[in-house]
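Shown here: the complex without one of its protein chains, the others still in place.
All chains are identified by letter, namely A, B, C, D, E, F and G, in their written order; residue positions are counted from 1 within each chain.
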Amino acid sequence: MASDVTFDFERQQRIGLSEAVFCEGKSPAQIGEIIGLSRARATPLLLTRLTSDALAALAADDQAALDYDPRSRTAILGPWLAPDGEPLVAVVTAGTSDLPVAREAIRTLAFYDVAAREIADVGVAGLWRILAQEEALRRHPVVIVVAGMEGALFSVVAGMVGGLVVAVPTSTGYGVARGGRTALHAALASCAPGLVTVNIDNGYGAACAAIRALSLHARPGAKAPRG
Amino acid sequence: MASDVTFDFERQQRIGLSEAVFCEGKSPAQIGEIIGLSRARATPLLLTRLTSDALAALAADDQAALDYDPRSRTAILGPWLAPDGEPLVAVVTAGTSDLPVAREAIRTLAFYDVAAREIADVGVAGLWRILAQEEALRRHPVVIVVAGMEGALFSVVAGMVGGLVVAVPTSTGYGVARGGRTALHAALASCAPGLVTVNIDNGYGAACAAIRALSLHARPGAKAPRG
Amino acid sequence: MASDVTFDFERQQRIGLSEAVFCEGKSPAQIGEIIGLSRARATPLLLTRLTSDALAALAADDQAALDYDPRSRTAILGPWLAPDGEPLVAVVTAGTSDLPVAREAIRTLAFYDVAAREIADVGVAGLWRILAQEEALRRHPVVIVVAGMEGALFSVVAGMVGGLVVAVPTSTGYGVARGGRTALHAALASCAPGLVTVNIDNGYGAACAAIRALSLHARPGAKAPRG
Amino acid sequence: MASDVTFDFERQQRIGLSEAVFCEGKSPAQIGEIIGLSRARATPLLLTRLTSDALAALAADDQAALDYDPRSRTAILGPWLAPDGEPLVAVVTAGTSDLPVAREAIRTLAFYDVAAREIADVGVAGLWRILAQEEALRRHPVVIVVAGMEGALFSVVAGMVGGLVVAVPTSTGYGVARGGRTALHAALASCAPGLVTVNIDNGYGAACAAIRALSLHARPGAKAPRG
Amino acid sequence: MASDVTFDFERQQRIGLSEAVFCEGKSPAQIGEIIGLSRARATPLLLTRLTSDALAALAADDQAALDYDPRSRTAILGPWLAPDGEPLVAVVTAGTSDLPVAREAIRTLAFYDVAAREIADVGVAGLWRILAQEEALRRHPVVIVVAGMEGALFSVVAGMVGGLVVAVPTSTGYGVARGGRTALHAALASCAPGLVTVNIDNGYGAACAAIRALSLHARPGAKAPRG
Amino acid sequence: MASDVTFDFERQQRIGLSEAVFCEGKSPAQIGEIIGLSRARATPLLLTRLTSDALAALAADDQAALDYDPRSRTAILGPWLAPDGEPLVAVVTAGTSDLPVAREAIRTLAFYDVAAREIADVGVAGLWRILAQEEALRRHPVVIVVAGMEGALFSVVAGMVGGLVVAVPTSTGYGVARGGRTALHAALASCAPGLVTVNIDNGYGAACAAIRALSLHARPGAKAPRG
Amino acid sequence: MASDVTFDFERQQRIGLSEAVFCEGKSPAQIGEIIGLSRARATPLLLTRLTSDALAALAADDQAALDYDPRSRTAILGPWLAPDGEPLVAVVTAGTSDLPVAREAIRTLAFYDVAAREIADVGVAGLWRILAQEEALRRHPVVIVVAGMEGALFSVVAGMVGGLVVAVPTSTGYGVARGGRTALHAALASCAPGLVTVNIDNGYGAACAAIRALSLHARPGAKAPRG
Partner (left out) sequence: MASDVTFDFERQQRIGLSEAVFCEGKSPAQIGEIIGLSRARATPLLLTRLTSDALAALAADDQAALDYDPRSRTAILGPWLAPDGEPLVAVVTAGTSDLPVAREAIRTLAFYDVAAREIADVGVAGLWRILAQEEALRRHPVVIVVAGMEGALFSVVAGMVGGLVVAVPTSTGYGVARGGRTALHAALASCAPGLVTVNIDNGYGAACAAIRALSLHARPGAKAPRG
């Protein structure tokens, strides 16, 4: 029987983003096969939604080759260096429960050598918190906003700054907020113009959108991500 | 066959709110019967969701007896005087499309002799608009917030003031906002503590909640919480 | 990397309600950081949705500093005294499964020094149970009704008393009632005027709404409606 | 091409209920064909959801052969006599907007020679109205309850009487009540034991269920439960 | 603090059905309190949704007093004798996975001394199975049909027999059938006249409806419809 | 500005089905442009969802070139001859309201020269109607079943015959059946093996699926399964 | 009490597909009873959704009689031989997480002696992967496409090939994709003509549809459409 995997190694060249491995629902053997293919080609690889248990089920030398971050549940197969430039992206969260998703975005950006600034726990119930960050936010060409519950922070930020604002609704919450539909719909129905959104809990996707946008000025002349 | 109507004339004495007539789905004959019963008792009566067409289908003397307001689609059967005191309730709207619902609340309050202040079109996409009203809002023991789309204004207001904040989600909007579920869920999932909500487009209900709350101080034993 | 927490200590002064800690989805380290900040300021703090397991994961001296109530899953960081005045709020439940949510409301009220009377297990299938409480209910300026399943109790109570009635739908139930949407919609669609609601299982929010309403009489200019 | 219709004339003999014609979505030609088949066999026929416009589109002699009732939108092709016995079924409505559905049930019962008592506009917001009918309700072996909005009346009635209680949720209402799902779910999730329901606005179906139940005593072996 | 329980011991006299104990979501202490109250009064008691684990958590003498049936997860506190008459109710299931719900109905009927006949695993994919039971079904004044997945069996049975047919949708199934909404909607939208339904997995409720219907002939004035 | 249309004339050669024109939401100018392109190439063309009003808005010579059928709302631009062979497809409907969708399927088949047999109004409430057609159905390699409401007919037919059975749920119905989701879910959750479905009201799609299946035997290597 | 099982052994003769055992929700005793009946008749039997744990709970000799495949969670009770002919069905998957469902389809086909070709991990994000398979796909009269997430692969494949294309949406995914509704709706709403679908995760059903379609040429009168 044929291999389970038809990896899209051409993706990096085609669209500037390499195929990442979404680990939920994949067996250790399947994850291991992809790591093996990447190691054989010496190609960097990003793994997302990799729990500690799933990591521990990999072969020891695969584990050793990975840079693992438990808070974001991401792993990076190098060679890879953390970015050290000015942060081009601000990653804002409404509450502390939104942090794992925000960290997934930050790690994805770092994989592509884009530095980010984290601004945590500034939900609108205490509006002074986000107002205090207005000037800081305006210095970043892309702002990623991570929020669950009613997602009011998306509109407030998009009404403040002129850069690209990407909403990441999170599944944080209970009752009508459970699962993230309320926050997602808040992003889509926002009264602030030009706000865009990605799927619930998709910090990875928001970071990829930022990469796409940040490459714009390069057409012609943009710098390619290092990743 | 028996009458179509068993009107709850005791309601005013029982709970301080009289039965109003929700006119959608009622025939002119049914509305006319209730007006007749009220006129016979010389009891004031509030009619809501009364379109101009439905008004025109009533008997001429019933029409003449009504104080009709087309913007709120309400009619009042008097005797009745507009309130002239200090406004106890602020009614805030996010956009101009929310005004008919806000006006239904204001007319209902007026029926019960409670004055209200309208603050229109202060959605969060231009946050300065609501920030400029912060002090004004804090002077009202009850604030009714009327908003459609993503309903971010509910949380922003409830995070600003300590009075009772009642959300009225509206069916304004399109796509995921159509019908008002997104705004309703935003009110329910709000990160601001103690925000309450009524049904979509229910300006009447929000006003009744305000009446209930404003009657509180008249009860023996009420005192300020220590917290 | 910056702190995970931007606590809103100004909230008490701004709106009369302090920021509480919703513990679901927060790590012990994050909860511990907030307790530490509060202890350093000697500020009282309310924690909700704190399971016994989450409590046990806190530092020993933090645990010792908390007044923990397992039935409501709340903890209070003092100094704090149980309220001893006349109960201003009645908390009514439809069934015994609704009690944990009701107790969350009662503990939140107690945190703000407001006494409450619990009236348990009076669902409408045996209507005499709530009818027997009618006079008792009318003595309270605020009534919180906690019910799952079809939520018929909300309308029955709101039709009985003239005070502010706050519905708390619960996720109790199975089939179409699972998760609480049916009870929530019953509260929103109620035929009784002026009923308001909070999110499913949000006993904390209902108590905060009561606090907001009970503070009304303290504001200059409040008076009884004429209606 | 074959006929559009394969009418189930055997149904009356098989299950004691004849096939009725649900007129929504049928063309005048299709309705006319079924009337023609019935007239040829001299078989009584019930037509439901027949608007005045649809009636007017039928052939003149078909119109003349029908007993049409505009409030219930039903027509009966006779021979047929209105029932004159004691009412076996009580049909209760929560509000005046629920009357067309209630009348569809009453007309269907009448088609099968079962008399019914209508008790209108007794929703739970004014609980005295239904309490005043308790004794009257207990005299009927079947009670049909017709209610929209939050449907609290279903549970209240089913907790009062021991006969078969059939809920008919109606599409009356707005916001979360629009279309009748809230009332339907209230019937299904009721805390009162043994309440059954039919589809939204299906007065016809509730009447048929009553016919099925009322035929029970005619079967050999039926007896009262001991419980 | 008051008792958690306000048991409705009057229900049996009022509506012929005693209050049962739905054990999901109740603590052992709460269940034990109700058993204690019933034992003190020597009143029979039915407990539903009682898992083996919940049973084991009760006091030993309470356990000993109960007649427990693990397949239906019901327990009966006697004195009680199994019914021995002719079965008045047929309980039909579409598949073997529907049996626990069917058994809950059968045990509830038995608690009220009504015998039932079980006809298992006769879903419509092999239509001969239900056709072979047609004559048997027609001998029962009430037929309870228990089905998950697409619920086609409800309509097929209701088109076959003239007695009262009560649908019990089950949560059996996956994909769009998960949770039972598809089967529930099939029952509600049935093309067969007079089919009624109860909540998903509510075998207890269907049995109670049968008890209500079977008591009909005992009421003065009941007669067969002419139709 | 470029043309509104990029017509896929290659589709016929690529997959054996030509691109049809779904007319809902297209302007007369857009429809006219496609007709013009087809006439210029002398390519047959099928138009679906073409109302009489939309037809009347086309240019007179375009109208004259079309073979229009109002019941199915389809038009065919020829040259084209009605099929005259043995019917290979049976098209079964549950009720008379399902006929327009069934006729869309039959016309689409005819466009591809495949004859079909229509079997109308054989819903399961009168089961003898479909049982009487069992032998006839078994003679057709493909059976298309068109049903709204609860869609029980899908499972009954798929349990009877061994050919390919394609369900077409219709939007016929009210309450929970409105819009066709209930019938659609019944098709998907069917207990009969190998039933497939298309979108609600998509008679055209079901016919295309039949064309795809009927072409199978023409492919080298097809054989009967052993099973 | 009667047996839990009324097995449809006639199904194979009636429709060419034998009844399979869907093991989710069945007890080991129930599964064992069906295996026993089949062994007594020496009839082959397919079991689906049989987890390793459920297998281990069966009697030892029943386990020994089964050919178990853990990846598809299927077991076959023989006599049975793997198919060795040319593959008539292509089974395509969008991602590696879709493989268990694809394997259920392949095993079901094998049970009926139909060989299949698996083409794995060719989702549209890297379109070259499916384009590279276009010629291979066109050689198969039936193509089963297994995809979760947004299900774009269904339309792409159905636009490429003229054989019967059966979509199997999978529950793979998170956020709005969780549970498979998004992929299911993509299949139903596809712009490619004649695509059909089965329930979410129903690899078994897709295989049965293929069997139904592949049997077509064996019927008298089948011919290629002219279109």
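By definition in this document, a contact is a pair of C-beta atoms (placed from the backbone, for glycine too) under 8 Å apart; a residue touches a chain by one contact, two chains touch by 3 or more.
These numbers were taken from a predicted model, which means no experiment stands behind them.
Novice: Where does the absent chain touch, in terms of which shown chains it meets?
Specialist: So, taking every chain into account, the missing one touches A, B, F, G.
Novice: Among G:160, G:196 or G:209, which residue is in touch with the absent chain?
Specialist: Checking each option in G:160, G:196 or G:209, the one touching the absent chain turns out to be G:160.
Novice: Given that one chain is not shown, which residue among F:123, F:141 or F:180 touches it?
Specialist: F:180
Novice: Please pick, from A:5, A:20 or A:120, the residue that touches the omitted chain in the full complex.
Specialist: Of these options, the touching residue for the absent chain is A:20.
Novice: Pick out the residues on chain G that sit against the missing chain.
Specialist: Chain G touches the missing chain through residues 94-95, 123-127, 149-152, 154-156, 158-160, 173, 175-177, 181-183, 185-193.
Novice: Hey, which chain B residues sit against the chain that's not shown?
Specialist: Those residues of chain B that touch the unshown chain are 96-97, 99, 118-122, 125-126, 128-129, 172, 174-178.
Novice: By the contact definition given up top, give the residues of chain F that touch the hidden chain.
Specialist: Against the missing chain, chain F presents residues 1-8, 10-11, 14, 19, 24-26, 30, 169, 171, 179-181, 184, 199-202.
Just so it is clear, only the chains that are shown with their structure count from here on.
Novice: Can you work out the whole-Å distance between the CA centroids of chain C and chain F?
Specialist: So the centre of chain C lies 56 Å away from the centre of chain F.
Novice: Using CA atom averages as chain centres, what separation in Å is found between chain D and chain G?
Specialist: Computed from C-alpha means, the inter-chain centre distance equals 44 Å.
Novice: For chain B, what residues touch not just one other chain but two or more?
Specialist: Expected reply: 11, 14, 19, 158-160, 181, 184, 188-189, 193, 199-200.
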